[in-house]
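Structure below; questions to follow.
Excluded from the complex is one protein chain; the other protein chains are retained at their positions.
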Amino acid sequence: MKKTWFKRALAALCALTCVVSLAGCGADEGSDKIRIGIKFDQPGLGFKKSGTYVGFDVDVAKYIAKKLGYTEDEIVWKEAPSKQREAMLQNGDVDFIIATYSITDERKKVVDFAGPYFVAGQDLLVRKGESSVKGPEDLNGKRLCSVTGSTSAVTVKEKFANEVQLMEQPGYAECATALFSGIVDAVTTDDIILAGLASASRGRLQVVGKPFTQEYYGVGIKKGRDDLKKKINAAIVSMEKDGSWKRALEDNTKGTNYKPNPKYNPPVPNGKGNK
Amino acid sequence: MAANNNESAVLFDQPGPKGRKMISIANWIAGIIFAIVVVLILMRLHNPPDGENQLSWELWKPALDAEAWTDFYLPGLWATIRASALAVVGAVAFGLLFGIGRLMPNPLIRVVSGAIVEFARAVPVLLLMIFFWRWFASVGVPSPAYWSVVLALVIYNGSVVAELVRSGVGNLPDGQREASLALGLTETQSLMQIEVPQAIVAMLPAAVTQLVVVLKDTALGSIIMYTDLLQQSRRLGSMYFNILQTLVVAGVVYFFVCWLLSRLAESLPARLQQHTAAPTEPEPVAPIAAGDPSNVNQIAVAKEVEELPLGGTDRQYHVHHRGTNASIHQWRQTKYVQGYDVTHPESQEEAEKDKLFKLHHKKENHSEEE
Partner (left out) sequence: MQDLTLLFTEYNVPGAFLVNIELTLWSALFSMILGVILVMMRISPVASLRTVAGAYVELFKNLPLTIIMVFMVLGAYAQLKLTFSDTFTTNFFWLAVTGLSLYTAAFVCESLRSGINTVPIGQAEAARALGLSFTQSAFQIILPQTFRGSVAPLGNTFIALLKNSTVAAAASVATETSSMMSEMIEYHADLIVLIFLIFAFGYVILIIPIGLLTTYLSNKLAVRR
């Protein structure tokens, strides 16, 4: 009696392991699909909503996929959190990544970049009607929020305002909530991300609009896939030419009066920032 | 519940008419004070010094509508449950392996298992998660966040289960072991075939309580970007800037699930008792501090057991094997029962009915064995 119980318990454990580990993996997709890594949690850029994906990065990705010969149904969207992007490309989990992925020399050692398709710049998000913060220099004695592990707040503190107080939060939504309730005076990161937040805030937040750095957003691909790089660059060029680039940008920053830095945008793929 | 019944409270005299009146007045005053505190907090939320009305339907609707559930909370809850279930299974496997290892006659296996368990118990789960996450991501394991959450929880909770296995075996009546030795089984055979199987049945309720701990700890995964319930509710909140509201909903869901699991853990012991000679009452005191074999399991400590006359909970674990690094052999010599007055059993018998009475017998049996 006791033995059977023991065995039964073991069997149940095994069965549960199998079920759960299967569930953990998920089905593999066929080769006639294209796998694209995006952010799922960045309103305005890449956001998962009602089972669909919206945002500027998503629109760029869809356009590129179309040019590569895939319909929208053939796209498999994968989440590409910041810290996992290089590994995902190296392992071949995704074909390319469009996820606010700045082109840096450090990253170029391990992955290749097509693009840039957009030049963002670090900027500040403030409450609507806030007049005392016009640029990063005004932040002395004020409170600034950024996400944990990002260097943007440190840049502000070191280069512009020594006496700024920093608050770290796990996500930008928390920062924006803190901004709403008045415990911080500004949020800093790339302007396009801030524009996405401002757009979702029902007109209560605004981007200052004086970017003070340049971030070249590229399309991350596995090292050595030059043919893919060429095709993606061609797609970006045609997207900028036929007006879909501008339209995508406007759609995703609706209601914020956000204008990308005109000095750098739209960028030339394989040009400045990705030579 | 004994404590809710003034008749059996012994800390104070039977209140007379005046006393009862005083108590009822205090009751009302306290109730009103708490109500006022709640109202003040709500008013503050309704009309904060800066920012917007946190109670407005405009903010609550997107946190509660069908889309929020189908797109965010339910997938998040599924991710939480998936990670917890696998972690519990893994933790039981880990715990069995090293828990039995610590009971083995071979001193080398005992020491190695002991070191692993003590290490696993001392390292904060969050540190384990961060380490595995970054490591998996750099090595290129698919879905590193998921596996790091699972593995970190397996390691910590596995060490808790290992201690449960050990104390489960320790709580078996000595007769079990003596009988199997008398039948000619070796020590290892007796352990594997007689003692451990019974200990496993006995520890199942505690394992279910441990599930609550695991479920709560998966929320740490949101710090490493695992898309669990907490992370999903943050995401939803970043859409409409109602993160406070979505967190409240997530909190309610967590509370409800944990509460259900705790109730399940409480109903299990009675059903399992027939399958083992060890007490299946989950031990409120499982893995204690590192180095001590008599173990406290966090949640189990907090378990609501039936209340006794003093309003406290009955201490239902068996303080057999206290003493640092007591080996299995030493446990059996260091048995004693705490909290029970052997010389005056009558006073306790009067106070409680069957429940306590049963417990007496259990405890008496143990003290007789000494």
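In order of appearance the chains are A and B, and numbering begins at 1 in each one.
One rule holds in what follows: a contact is a pair of C-beta atoms (placed from the backbone, for glycine too) under 8 Å apart; a residue touches a chain by one contact, two chains touch by 3 or more.
Predicted model only: the values in this text are computed from it and were never measured.
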item: Chain not shown, its touching partners among those shown; value: A, B
item: Touching residue (missing chain; options A:K49, A:R143, A:R204 or A:K259); value: A:R143
item: Hidden partner chain, residues of chain B it touches; value: 3-4, 6, 9-13, 15, 23, 26-28, 30-31, 34, 41, 44-45, 48-49, 51, 54, 118-119, 121-127, 130-131, 134-135, 138, 212, 215-220, 222-223, 230, 243-244, 247, 250-251, 254-255, 258-259, 262, 284-285, 287-292, 294, 296, 298-299, 301-305, 308-315, 319, 322-324, 336, 338-344, 347-348, 351
item: Interface with the unshown chain - residue positions in chain A; value: 143, 148-149, 165-170, 174, 177-178, 180-183
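By definition in this document, only the chains that are shown with their structure count from here on.
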item: Chain A and chain B: spacing of chain centres that average the CA atoms, whole Å; value: 39
item: Parts of chain B lying in touch with chain A, wherever the complex brings them together; value: 48-52, 67, 71, 82, 85-86, 89-90, 92-93, 133-134, 137-140, 142-146, 150, 193, 197-198, 200-201, 204, 222-223, 225, 227, 234-235, 237-241, 243-244, 275-276
item: Sites on chain A touched by chain B in the complex; value: 1-3, 5-6, 9, 13, 16-17, 20-21, 23-25, 40-41, 43, 47-51, 79, 81, 83-84, 87, 90-91, 93, 170-174, 176-177, 180-182, 197, 200-202, 204
